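Comments concern the structure below.
One chain of protein is taken out of this complex; the other chains stay put.
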Amino acid sequence: MSEKVLELKQVTIKFGGVTALDSVDFHVNRGEICALIGPNGAGKTTVFNVITGVYPATSGEILFKEKSILGLKKHQVTKTGLARTFQNVRLFGEMTALDNVIVATDVHKRTGLVRALFGTPLNRREERSGSERAHELLKLVGIDHRSDQLAKNLPYGDQRRLEIARALGTEPEVLLLDEPAAGFNPAEKAELADLIKKIRDTGYTILLIEHDMSLIMGISDRVVVLDFGQKIADDLPTIVQNDPRVIEAYLGVPADAS
Amino acid sequence: MANLKSRFNLRDFGANLWEGWNRQTRVTFTLVLIGLVALLPFAASWGPTSFLNTPITSFENVLVYPVGMFVLMALGLNIVVGKSGLLDLGYVAFFAIGAYTQAIMSTTLGWNTWEVLPFGIAFAMVAGVMLGLPALRLRGDYLAIITLGFGEIIRIVALNLKITKGPDGIPGIPNPPAILGLDFSLENPSHYFWLVLGMILLVIWMIRRFTIRRPGRAWEAIRQDEDVASLMGVNTLIYKLWSFVIGGAVGGAAGVLYASKTMVISPDMFKFEVSILILGCVVFGGIGNIWGVVVGASILAYLPERIRFISDARQLVFGAVLILMMNLRPDGLLPRKKREKLTKRGSL
Partner (left out) sequence: MNFEVITSQFWSLALQGLALGLIYSLVALGYTMVYGVLRLINFANSEVFMFGTFATLWVEVNLLGNPVATQPLHGFKLVGHLVLALVGSMIACALLAVLVELVAYRRLRARGASRLSSLISAIGVSIFLLEAMRIFTNSRPKTAPRLLEKWTFGEVAGANFRIDTMLVIVAPILIFILLDRFVNLSRFGKAIRAVSLSEENSKLMGININKVVTLTFMIGGLTTGAAAFLYTTVYENTVFNVGFTMGIAAFTAAIMGGIGNIRGAFFGGLALGMVEQFASAILGSQWKAVTVFVILVTVLLFRPNGLFGEAVQQTRT
């Protein structure tokens, strides 16, 4: 019943003398919310980067719906169905919130320069539908009232939400969220948790990097733990929470040291 | 965190005014404006505006070159530099390719300007692709150096090939044949001006259409954050290439027209300086902003013709303009609109 929609097989990345990822091997099932956690520098964002084609893998394989996406260019990866947000918000600051999302919806359009120049019926249809979809997504994350404001002028929380809306604009099947709750207060985190669940329930699969344990425990179906570029745990949240190796990785001391 | 700067921004003032008008007002305003500009060739002989007259070359000729041509080329370069954020220091290459295409084809094959024009544009576009494919993978500064090199290579090639007749250049290029009752002999520079004006309007129309649709959004995304743009699905290489090619096409078209008017061209008309002059126009007016570029190019092209002192030290002034603009007013005279519309909304 569970389809492995995203799979990393023995992925290793070496930069010069540094091994950022060491034979990392895990998968995400369709419809899951899978959390990727680990201490700072463990390699979590590196995983996102190698999936989305920002870094080349030194060895290993990455499969999306059973097909290899290794070596694809960034925009090709997105077109295939994976989209992400960023640890530090990276919006198109000088564009409106709406335009940020519309840019994302452009990826599946067929209008190119020629059709744009002549304003063909197809172009006009796609423009309309793109704009409508963008509004929908902004409503979904709760910031449609700010659609005409410049992204850089939005309050921090709304910027994070906008990033999610933008990523959704590319019509992904898998959404990669990189610390979406960073800088949120508990109330905002709870809202975000609900939003993520709502998104998943709409049919998306989510891979999520986070530091906030309660957030993760509350919504994740599975948790993958990285430390120094290696996977040290991959299981249900409650099991991982009590795994001594995980505790040691975070605290630096063995769980039973006194 | 909203930006509360209340400094008067001419661009935004104009834009807000424009947005307040209905379609009829907008059309009327545009037509009146175009009409007034079209009357410019007569300004030097009309009393109240005769102060505009230029000492060395007649005002009508100045309007064609350098003013009209610089505006046209600045618009073309603006697509590359302003929209996509790619620094092209060799824009003169496209201009040269257009000019030499006209020169060679008209003198050896006997074709007229209108027949050569599509070829001039096509060759410039091909050059854009050939330059762009390797160069656009590189980062900004390196792209700049490579484009500079390209511009120089074109000039050196023109200097050394038999077909381009080397340093003496190619004389005897015919004027364009008459269209719509306008003949393009040397006694009618105003006819050339209207032709260039027509091309400028066409280019502006083209740029506007791109801007509010997918290409404009893609370029803007690339300019703001290229890596994120590609992660959001924008095929950055293709769009950067397109901006190069379209910018090149405009430069090529300008070159064809230029050769037809001056009737003789030589490699020293296509030096690195020209690329810098055009860049100066774009920077001065406001990178990315069509109206800024038009106004900036007009001013920078016109002033040296009017004020002798500046003319002798034209490059010096340009260098100073670049330094001062970047340090003091990097957004240019008319800064890029703060809230550029990238999708169609409203009645127009």
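Order of writing sets the labels: A and B. Residues in every chain begin at 1.
Just so it is clear, a contact is a pair of C-beta atoms (placed from the backbone, for glycine too) under 8 Å apart; a residue touches a chain by one contact, two chains touch by 3 or more.
Remember, it's a predicted structure, so these values are computed and weren't measured experimentally.
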| item | value |
| --- | --- |
| Option touching the unshown chain, where B:L17, B:I163 or B:A313 are the choices | B:A313 |
| Given B:A93, B:I276, B:V295 or B:L333, the one touching the chain that is not displayed | B:I276 |
| Given B:E60, B:E152 or B:E220, the one touching the chain that is not displayed | B:E152 |
| For chain B, residues in touch with the removed chain | 81, 85, 87, 89, 134-135, 137-142, 144-146, 148-150, 152-153, 156-157, 159-160, 227-228, 231, 272, 276, 279, 283, 312-313, 315-316, 318-327, 330 |
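Please note the rule applied: only the chains that are shown with their structure count from here on.
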| item | value |
| --- | --- |
| List of chain A residues in touch with chain B within their complex | 52, 54, 73-75, 78-79, 83-84, 86, 90, 92-96, 98-99, 102-104, 106-109, 111-113, 116-119, 123, 126-127, 130-131, 148-150, 153-155, 166-167, 169-170 |
| Chain A partner contacts - residues on chain B that touch it in the complex | 1-3, 206, 209-210, 213-215, 217-218, 220-221, 224-225, 227-236, 242, 246, 338-340, 342-344 |
